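Note that one protein chain is taken out, while the other chains of the complex remain in position.
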Amino acid sequence: MNFIDNAFILICAALVMFMTPGLALFYGGLVRSKNVLATIMQSFIMLGLVSLLWAVVGYTLAFGTDIGGLIGGLDFAFLEGVGMDNAGSPAENLPHLTFMIFQCMFAVITPALISGAFAERMKFPGFLVFSALWLLLVYAPMCHWVWGGGWLGEMGALDFAGGAVVHMSSGAAALCCAILIGKRKGYGSQAFIPHNLPMTILGAGILWFGWFGFNAGSALAADGLAASAFVATHLATAAAAMSWIVAEWVHGGKPTTLGAASGAVAGLVAITPAAGFVSPMAAIVLGLGAGVICYGAIILKNKLGYDDALDVVGIHGVGGTYGALATGVLATIGAEGLILGNGHQLWVQFVSVVATWGFCFAMTYVIFKVVDATVGLKADDAAQDKGMDIAEHSETGYQW
Amino acid sequence: MNFIDNAFILICAALVMFMTPGLALFYGGLVRSKNVLATIMQSFIMLGLVSLLWAVVGYTLAFGTDIGGLIGGLDFAFLEGVGMDNAGSPAENLPHLTFMIFQCMFAVITPALISGAFAERMKFPGFLVFSALWLLLVYAPMCHWVWGGGWLGEMGALDFAGGAVVHMSSGAAALCCAILIGKRKGYGSQAFIPHNLPMTILGAGILWFGWFGFNAGSALAADGLAASAFVATHLATAAAAMSWIVAEWVHGGKPTTLGAASGAVAGLVAITPAAGFVSPMAAIVLGLGAGVICYGAIILKNKLGYDDALDVVGIHGVGGTYGALATGVLATIGAEGLILGNGHQLWVQFVSVVATWGFCFAMTYVIFKVVDATVGLKADDAAQDKGMDIAEHSETGYQW
Amino acid sequence: MNFIDNAFILICAALVMFMTPGLALFYGGLVRSKNVLATIMQSFIMLGLVSLLWAVVGYTLAFGTDIGGLIGGLDFAFLEGVGMDNAGSPAENLPHLTFMIFQCMFAVITPALISGAFAERMKFPGFLVFSALWLLLVYAPMCHWVWGGGWLGEMGALDFAGGAVVHMSSGAAALCCAILIGKRKGYGSQAFIPHNLPMTILGAGILWFGWFGFNAGSALAADGLAASAFVATHLATAAAAMSWIVAEWVHGGKPTTLGAASGAVAGLVAITPAAGFVSPMAAIVLGLGAGVICYGAIILKNKLGYDDALDVVGIHGVGGTYGALATGVLATIGAEGLILGNGHQLWVQFVSVVATWGFCFAMTYVIFKVVDATVGLKADDAAQDKGMDIAEHSETGYQW
Amino acid sequence: MKKIEIITRTFKLDEVKTALAGIGVKGMTVGEVKGFGRQGGHKEVYRGAEYQVDFVPKIKIDVVVEDDFAAQVVEAARKAAHTGQVGDGKIFVSTVDEVIRIRTGETGEEAI
Amino acid sequence: MKKIEIITRTFKLDEVKTALAGIGVKGMTVGEVKGFGRQGGHKEVYRGAEYQVDFVPKIKIDVVVEDDFAAQVVEAARKAAHTGQVGDGKIFVSTVDEVIRIRTGETGEEAI
Partner (left out) sequence: MKKIEIITRTFKLDEVKTALAGIGVKGMTVGEVKGFGRQGGHKEVYRGAEYQVDFVPKIKIDVVVEDDFAAQVVEAARKAAHTGQVGDGKIFVSTVDEVIRIRTGETGEEAI
């Protein structure tokens, strides 16, 4: 066991935990004021719900003894045998508990990401049930496939910190949910304008900060690779923030604050699968692409007309996909991408993209339909007019 | 000396420092907008006042050479002999300065916690004097008793990270202050509704984040115990956030955002004395209880009718007490609680609860009366109508 | 290479990164609501722009092979040769990438600091060009002079964490810009009252938190010196927060929340050059002076009448200068100041102050004039009336 | 001239505005208000303590128009703001003695 | 019908509302305003610069009632809003020509 790495990963776990309140604010600022709390809640409460599920059964489904490359066994159910030393730990250098809790924070934020797609119209009880099922039936298997000894990892798919596990999966789920739940009341006729952009920027700042734990921590050690992943994360994010505002500027508008924040998140997403595999300059190239591509994806959405309220598809789905493919091209550290002549890696990345989208979309579809038919998911028009804060939580965000 | 531990504890100290601005926002969002700055200030300024007091004399009262189990001697006054190496350091693995500053951050937040009880009606000069006296006459002895070689620690009372020192002490002081200062103008007739709940959620997020430094850091080393305390902290908090909203849901209302945030804080409080002594599953059990019990305590307060404005008693007093007793039941790591057949531990915990409440309540009573009679503490009705921001600080929180 | 130090400095780099969003909020709360986003943007976007410039050429200008004591060579352009090990790293104990990215975060925040001087009236395109040029022509040389092997460092000037490089340089630039750009429309007749002080306090809290990374991290190792710098930072900040509010109290007003926050920032600035050179008690003395002196500087500004909108000169310029000189007096750790009888150190500090102010003011003057004549810098009266958010970014901060 | 004050639901602002603009109204002034009426309020719950919030957010639109245009404006606003549910709001019509356009100093109907 | 505008202290809102509801007022509309008057404002200080803020927060309550009910409403509001200190505010009464209930289309006193 390595106590340096333990210190580093515990702090990284705290940083990743902080991302979820950050996401709550990022999303909360983007909705109308009558929905601010309901939106914040759909992120915040994942810290409660998912953490418990993870301890009870989620962790073992993801990291228990591999069953056919598809799922983990129940050996670690109720954290049985997950202790203060490294016995049984997937990371030998870390106490098993440290590895488990670091992974827990990733599991928490992923369903929270999806909530942006159905913001301002999802009922809370259904949301809880949907998220619980989604965690166990989509996230846990995906996590196992990539990092837990499952088939995607075995196949050689590169995903340093969760491009597929976290971002593509939530992006695919978001697309499915946005289509199935339908539009917000007034979509197309009313303006849905963010009610508090400073809150959104604060959220973006917290996300950027916490993401160092996410990506550098995914080296699982405080070594040179962690430094490299840290640098790649920062530079790709910087590049994407710039390229997004340049894209909107050129596209005929003005450079906006929300654009800078959105570009930063797009860059963070896109560099996630690549962080430990690319050089600093490759990270900049990757980030420049991310800002433009995700901006384009959102413009496209405005034309396609499904109501992905806070652009989870455009940023996490598209950004994660782009990042996964770009990793297959740009990888030069501990792996070889297309630019080192290894076309096979790009093919593997492509397969992992198709598998992730297909699996996550299909499973989300089933879960959504089942929960919708039983607990019910969409708030009616009257509740939407009132605002979800009053309708679902009997609270309002602000008082004069 | 261990440089790994030094790195870890310095970062933890920074995390704990961040909790005080977090608390300022948590409290600030709960008051009416005309009192937001005064409320924030009563937390924020503790970073100034208490830090100076701590360096001058507080630290040595808590950790100086023990005098009769009651108080520390003056050997470290003005931080004399507190240096870059571990000479004289209560933690041999840490530079003495590192240990001192980590403890300083605990001292800062404790009087800030009390301020929630008398929010919206306390004058600032009196508040400063009250807090200074309270730090030296209540906090420093309490800290000495438990961690500085005093009688409570010697007796074997378990308090991993400050259930008694930080939470019961501030809770008891809060009850005393709420009773003595009396109600806010309009209590019972006007509605006191939080003016900015997103601010409160942000505060709760920062508290949760920083609390990892508080609890895991209390291992004073980056070892497996730190990992265990980290995990217990996270899971208990998650459990309490969930059980609080379930409690309010069942109790006939709706699950609320403020409930989730409050439950989280209740969980953080309750796990504090237990963090390094309990298994992950015990932490979940402890947390589930914390959410329900603290929710109940607040319902009760609404019936008892003393005006503990921001529920310091219900969350820190009750949560800390419950956590201390639960530690005596659930301890299995480095100590043995009732479930391992050791009823004595529960008795010791009970004694420490009674001693803490008794001492802190009584001392607070004396300090309050003295300061009230000399400097004056309660703002008059006109000032309360105007709002404490204008009345005490010549500022307003927001402008249109 | 030392992996403990690597872990510590990577976390510190994340903390320093977080300061820039913190600054965005600190500044954002101080302006009128119609300018909140434009103000936030001028900090936030530095994370994008400066990080890219730093990777491409800024880092090598600062830390490349010294050319005549004045500037670094181009050896590290495009981060060529800056890798995961310590080859070529100015800090032998750290991966070169770790050192580079830690320094990057300092480069990001410095031009952001200046933006407070011309807040509420600067056009965005000109701002970007100005900042890019300033980074390369002022920051990079300054950084080289002090830390990169340049003449100021060689001369023996003490600047632990950037009193000259970060604060005096931005303060001098701020003075120059405030004079050249002229007053905001309505200056002297309208009241410019902060629109959201809780946001400013939050920003100050984040800055204080992040500054531990800034100052303790500048030890570049997790040793006793880091602990000492950490403690000095905290105590000086605490002292300055207190002395500022006492100063305004005595000066005939009331102690204010903004005063506490401003005092804290003044303390952080003033201790920056001294953090690793002074004892805890000396840090308190230094901080007490900082609060009073910076408060005085702002009162003076109100009389002099140039429109340094958010008091960059008063806090960073004056505070940094005072801190640099105080370091020459109070240094006792790893250096000898006047109180140890070494008057020479004070003289060296004085020379570095004069050189920094002279160089930065003059270069800023030239850059400002060139950008103003080509791209244009000042927003016209109509845009100022509308607010910079709409005028420059087509956004508004808040919606009802 | 007549001043027409329309108290309506917040989400009806756009529809009412469009309806009025549609029949030729050139200007209006809008404020955020809170209304108390038959609609009743709603319950808010904070930490187990319930509050009855009697006031619901409404929008108040002031339009000043020529005397003989008033009836038409009232009718258009009524239609656009109508949902048929309790809480639709009210329209108040009163007399304005004089109107001045600040920019030009014009008065009376010219100034509207 | 009469429109009664009550300018009062913010913390008097509940009392005035209760008093009016007590005598049978069925609806009212409330807005946040800032008042300037004899009460004077207060000083605010930001980084040593003092600002005289002339405006104090007030609440404006609009109630429209039948002509012969107006006097009673005014009296009830006056009593409830009264503290006797400078800054209590004012009540303005004016004539409303027509009232329409949007939900039903009723007009006149029926619509109030």
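By written order: A, B, C, D and E. Residues from 1 in each chain.
The criterion applied here is as follows: contacts are C-beta pairs under 8 Å (C-beta built on N, C-alpha and C of every residue); 3 or more make two chains touch, one makes a residue touch a chain.
Predicted model, so just to flag it, every value in this text is computed and none were measured.
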(message) For the full complex, can you list every visible chain touched by the one that's not shown?
(response) A, C, D, E
(request) Give the residue, chosen from A:Ser262, A:Ser279, A:Thr321 or A:Thr364, that touches the chain omitted from the document. (result) A:Ser262
(request) Decide which residue listed in C:Gly73, C:Gly186 or C:Gly358 touches the omitted chain of the complex. (result) C:Gly186
(request) For subunit A, enumerate the residues touching the unshown chain of the complex. (result) 191, 193-194, 248, 251, 253-254, 256, 258-259, 262, 295, 298-299, 302, 311
(request) Could you list which residues of subunit E touch the chain missing from the display? (result) 2, 6-8, 31-38, 54-55, 58, 60, 74, 77-78, 81-95
(request) Considering the whole complex rather than only what is displayed, give the residues of subunit C touching the chain that is not shown. (result) 186, 189-191, 385-386, 390, 394-396
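The rule we apply is simple: only the chains that are shown with their structure count from here on.
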(request) Count how many hops through touching chains it takes, at the least, to reach subunit E starting from subunit C. (result) 1
(request) Starting at subunit A, find the fewest moves between touching chains needed to arrive at subunit C. (result) 1
(message) I'd like to know which pair from B-D, B-E or A-D copies the C-E interface, where a copy means over half of the contact pairs are the same by residue number.
(response) B-D
(request) If we define chain centres by averaging CA atoms, which chain lands farthest from subunit A? Would you check? (result) E
(message) How many angstrom lie between the centres of subunit B and subunit D, each centre taken as the mean Cα position?
(response) 50
(message) So the centre of each chain is just the mean of its C-alpha atoms; given that, what is the distance between subunit A and subunit E in Å?
(response) 50
(message) Where in subunit D do residues touch at least two different other chains?
(response) 32, 44-46, 53
(message) Where in subunit A do residues touch two or more of the other chains?
(response) 4, 7, 11, 196, 202, 394-396, 400
(message) For this structure, enumerate the chain pairs that meet the touch criterion.
(response) A-B, A-C, A-D, B-C, B-D, B-E, C-E, D-E
